[in-house]
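This structure is in structure tokens; I'll ask about it shortly.
As you look at this complex, bear in mind that one protein chain is not there, while each of the others sits in place.
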Amino acid sequence: MSDLNTGMVEKYRNNFLKEVEANVEEGDWVKMCMQCGVCSGSCPLGTDWDHPPQELFMMIRAGKREEVLQSTSMWMCTSCYNCIVRCPRELPITHIMHGLAHYATRLGIEPKGQPTRQFAQLFWDNLAKNGRVNELWLGVNLYFMNGLVEGVKVALGMAGIGLGMLKAGRLSLKELVGGHTVKDKKGFKAMIKKAQELEAARVDNAQ
Amino acid sequence: MSDIVATNQTILVVGGGISGMTAALEAAEVGKQVIVIEKTPSVGGRVTKLYKYFPKLCFPTCGLEINQRRMAANKNITVLTMAEVTDLQGEAGDYTATVKVSPRYVNSNCTACGACADAVEAEFDDEHNYNMNKHKGAYLPHNMAMPKRYVIDPGMIGSDDAQKAKDACKYDAIDLDMQEETIELKAGAVVWATGWRPYDANKIQPYGYDRIANVITSVEFERLMDPFGPTEGKLVRPSDGKEAKNVAFIQCAGSRDRNYLKHCSRICCMASLKQSTYVSEKFGDDADVSIYYIDIRAIDRFDNFYQKVQDDENVTFIKSKVANIVENKENGNPVLNGVDTEGYNRYANEHDLVVLAIGMEPSVDKDTFPIEIKVNDEGFIEHDEANGGVFAAGCSSDALDVNRAVQSATASALRAIQVVNKVAQAEG
Amino acid sequence: MADEMKIGAYICNGCGIGERLDSSQLEMTATRDGKAAVCQQHDFLCSEAGVKMIQDDIDNEGVNHVVLAACSRRAKTEAFNFDNVTLSRANLREGVIWVRPDEDDQRETTQEMADDYIRMACAESKYMKIPEASGQQSVNKNILIAGGGVAGMTAALEASKAGYPCTIVEKSGELGGATAKLYKKIPTSAPYADPEDNGVDAMVAAVEADSNITVCLNSTLTNTAGAPGRFAADISTESGSTETKDFGAIVQASGFTEYDANQLPEFAYGKNKDVVTQMELEALAKEADGGAIKRPSDGKEVQSVLFIQCAGQRSKKEGHLEHCSGYCCSASIKQAMYFKDQNADVDTTVLFSDLRTPGAGGENFYRSGQKKGVIFTKGIASEVVDGANPTVKFKDLILDEDVDLEVDMVVLATGMVPNAGQPSRAELTDQDNEDIAAEKAGEEKEIRIDVESILNLDYRQGKDVPHMDNGFADSHFICFPYETQRTGIYTAGPVRRPMDTQQAMDDAMGAAMKAIAAAENAGLGKAAHPRVADLSFPTFRAEGCTQCKRCTVECPFGAINETDDGYPEFNESRCRRCGTCMGACPVRVISFENYSIDTVGQQLKAVDIPDEFDEKPRILVLACENDAYPALDMAAQNKLEYSAFTRIIPVRCLGSVSLSWITDSMNSGYDGIILMGCPSGDDYQCHFVKGSLMAQERMSKVGDTLESLSLEKERVQTYEISITDIHKVPKIINEMVDTIEQIGMSPFKF
Partner (left out) sequence: MATKEYSFYPGCSSQDGASSSNYLKSVQSMCDVLDVKLNVIPDWNCCSASIGYCGGGELPRLALSARNIALSEQHNTGQDIVATCAACWLATKETQERLDDDAGLMDETNQALAEAGLNLKNDSKIRHMVEVLIEDIGYEEMGKHVKKPLDGIKIAGYVGCQTNRPFGIEGESFENPKYLDKFIETMGAEPVENYDKKVSCCGGALAFSEPEKSQALIKDIIEAAYDGGADMIVTPCPVCQMNVEVYQDKINAQYGTKFHIPVTYYSTLMSVAYGKNGKEAGLDGQIIKAKQLEAIASK
């Protein structure tokens, strides 16, 4: 992917805003921000952002490409949509955050160790496999994503909860084998593949 | 009321606020016949509810006195209060307006002696004070009310109190059987000066105006300063009557926001700068004012005033649209959450009182407007040939401060005169 | 009025007056002391019947001086509106019964109060005349318009539409002014998204097509004499020919000059060709005419441009403009669009501290700019570094960092400097006067008033309309944007206040309206705002005049010129009827028919002064009719009490108060005198400019007079009262009573 990255740098030179507008989901809204900061103030995880949305927008305009794309900030988004409903300029901030995160991932320059980034990827892989999420495997994969030792620790830490869920019938070991899936797996996967091709094509054209 | 003479050389002025008054006076003082239609019981409009004007910090009452004197002295002006235009037909030089006149229950015999008010017990919300207090069922809208004639609140009709009021009047001025009237008036030109209303603060949910006692609007704040207002001029907050020394002003409360009013209401920045001086006026150096803003729009020479306020170290400016307000349940203080965007500083600031610099909503309703007219998305009447002989004045034409509203009204008077002069020529 | 004076006094018993006061006693006072030929009572004087009773006496009994003993002169004015008679009002309601408690032991003093007010009203009536025409009135519907920019043209077109012929005097060789130099203008109608054609050509065509409009190009006003209704203007062409024309009123739309960017070396202006002002960019845009804008230095097509807002504005720095010019934010958005509309890839950055695009149109235009990709950065530029490409050094206030940005071109949003002509006499500082003297003495001097006059008024007070803050020729009043200090002359457009094209056009329309009104009213001999429709005017007795010139110097409206032999020359239609001249005159030779040394002087003499041992002091209050008197009325309305020893006389303005009134009342045994005027200072509220200030000055001199009479200074107090000081006015009065109690009664009672 990183040659895609260099390609993009080549193509857009210092004009990061144009790059974002062309390649990031809802990116062409960035220029509409008037820096009121209501989004930054409305985020439930505000304190955890190195750069809140409105500042990210300003950084994009100022051409701070690496700082933005490598930032962990967008990964803080919990999709609570507070920012969207309060934004006086109608910016779909939540989606722009997701878009930036995805674009960074696509370019392969996202913050590697960022746990939510890892979970988000796991989640996608998990659902892409069978068309439906397998919560048990999702959990298991999650706990072991940082290797066995770490995983056992986390798993044990979560064991209580797991047991509780099991007892309540809200977690099923049946899921370990087989588990829920869409019937038309073939069609489903073909659809996803096609969609991915089309999306890649869009970005590649941009290249 | 049938004795009103109106021809197609008459200029109809809809709205008796500062803009309507100005348009009427300018036209009448060059000899034109003018009829002013005012919805409330007295003329003067919003400015009668203001404590001071920016940037001079002088008193609106002063100009009101002069304008009212001019009106009283001018035989070319007829004022209909408690009246509304319900329909308007025709074209430049030949309009017919249908006007609904609500009963005041007090006729021109009234000497404003006040005997009726002394006689009654019943009280009703005082609209002049944005319903922050109550007035008697028989009342004079305010000290400067013109016409200086009492009003019987319709809510009192049929009650013993109403009868008491009638009995107390020696001059047979109270007529409890007065009925709503509908009259038709001819006019050659119409000046539309229905002004503005404060945006409904309840709609700005993140600021909890409907949930937090100590969040009020800028127009309410003005009333607090009036010695005859709801707090007799004391700057105290609603929840517990505590002196409001630490006051926050939130700019663009309802303005510049696609959720509410898309436009910039122009006056709010200057209004808050002005109101910051109220706090100093009351508490001197104990005043602690914070102004949360996106851009301070102290346009043209108003900026000199902005610079003065900036020099006051009791006033702090924070570039931030406040995200939301919650109440500190212990002391009733509003707590403002947000981010100061000049360098990303997160805050949770507690204040005694929060004033929402409330936006200006035009009182022109595109859909119910009685005649074909060009109104923009913001609800202001655009100046357009297609409007024929109907001309917007003041805040019907844009979000304007008083000075610009009067300027606009003066211009609209000339537009109206152009039409009626043409009619006069035609009729020879 | 040929037939002799006949006073009719009418006493109202309504609103509790009848119950509280002995009306037969009042009637006796009116006839015996007041010499009223006719006196009638009525239980409801403002009723149709009551008014008819009075009108009948006027029609049948020959009553021509009406005295109403009823409510305040501010009440029931519509009812008591009689033609061809003088009207005096004894304020028995707001002035007596509403400010006194209804208690038996108070009846006596309350009654005395009422009796005095009737005596005073009769005395005033006796000395009032029905205003007669001065003979100066003349109708002239022609409007003179100084300046042929969009404001001037609008004024001309609109006044003409209303039937008033106009003459535009334009200094340059063509109409259009600053707007003609614009490639496009800020949008003026929804959706406010794109720049608009500047519209000048169409306007010029309309002006030329209008037979009611005369245009004088390459012309200036070399002398403007006369007054509203009869202005005589010398219109001189470059070639030297001069024509004198008469006008009813004047609109001054002399526009602005772009701030001199050479005063901004920090931004490399003058050093780097690619640093230009907004006006210079307009020229480049016109040249490009829709094509790519090329930069001055090397003709390269501009790929990146940065706009520095507030360049040399909103700053107290020496040589900078303190004000914000209001239009520059929208102008920069518009100019950024010049680039973006032609080529979306051009980088345009607007560097601002507060983006000021008010109203519906403004905010829409801002959003449209963003939509087109204009970058808005909140920051402060410190320097522009010269180079092949200019580099802007600025602090980004959002990202809180210092930035160096190299661009092809920099545009400075410099502000507006009004073409307001010369400062008036009142504005001249001692320094100015020294400089002028020095310059006359042949020294090399940089003098402030060494600017061309626009109107060259032949006025004692200076050649141009007085300037307000930041040198704009604006009104001082919020409620009255066109209230000028030179009657019949109205400024419009950027000379009045910084503004954009559309605002200037609206403004010109308002100014045209006022000019028309001035012309019409001058014809009828009516005063202009605020004493609208007042027909009286000042006259003076030449014998007795000592040519001291105080009246001509102190007239706030430059209404009085001087004859060659130093006598005052009154210009009725310039006059606002404030009476400042009357107050200024040490020999009391100036008066109005219905307001004179006597109408007030005789009132205060008419008051019955009990002797020293009666323990009934008398306090005279001279109250400004615009603020203090209404405040007193409203105090009464709210039943706030003040001393029964008070006798109040409304005056047009404290500036009209003659020292003689003070000395006379002291001599006749008043114990205290209170003068109530309106607030003075920078934000003064006096519609006659400085009446209350002058009164304070004059009263400061009263001290000596008092001393010579061996009276205490405390007996005369001057206060600044706003109309809202409703609680304050009774306090002030009662404090005076306490003071008298302490220092004792005046010995001058006979």
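For reference, chains read A, B and C in written order, and residue numbers begin at 1 within each chain.
The rule we apply is simple: a residue touches a chain if its C-beta (ideal position, glycine included) is under 8 Å from a C-beta of that chain, and two chains touch if they have at least 3 such contacts.
Computed from a prediction, not measured in an experiment: that's the story for all the values here.
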item	value
Partner chains on view for the chain not depicted	A, B
Among A:Asp3, A:Asp50, A:Glu150 or A:Asp184, the residue in touch with the chain that has been omitted	A:Asp184
From A:Lys18, A:Arg65 or A:His98, residue that would touch the chain that is not displayed	A:His98
Full-complex contact with the absent chain, from B:Leu57, B:Ile157, B:Val236 or B:Val326	B:Val326
Hidden partner chain, residues of chain A it touches	25, 44-45, 48, 76-82, 84-86, 94, 98-99, 101-102, 105-106, 115-121, 123-125, 127-128, 131-133, 135, 138-139, 142, 160-161, 164-165, 167-172, 174-175, 180, 182-184, 187-188, 190-196, 198-199
Chain B residues touching the omitted chain (full complex)	205-206, 208, 211, 324, 326
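The rule is short, and it goes like this: only the chains that are shown with their structure count from here on.
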item	value
Overall pattern in which the protein chains touch one another (line/ring/star/complete/other)	complete
Pair of chains ranked first by number of touching C-beta pairs	B-C
Chain at the geometric heart of the assembly (C-alpha centres)	B
Euclidean distance of C-alpha centroids - chain A vs chain C, Å	65
Approximate Å spacing (C-alpha centroids) for the pair chain B, chain C	24
Chain A-chain B separation of Cα centroids, rounded to whole Å	50
Contacts with 2+ other chains: residues of chain C	355, 378, 398-399
Residues of chain A engaged with two or more neighbouring chains	34-35, 55, 89
Sites on chain C touched by chain A in the complex	347, 355, 366-367, 370-371, 373, 375-378, 396, 398-399, 403
Contact set on chain A toward chain B in their complex	34-38, 40-42, 46-47, 51-52, 54-55, 82, 85-86, 88-90
Contact set on chain A toward chain C in their complex	15, 17, 31-32, 34-35, 55, 58-59, 61-62, 89
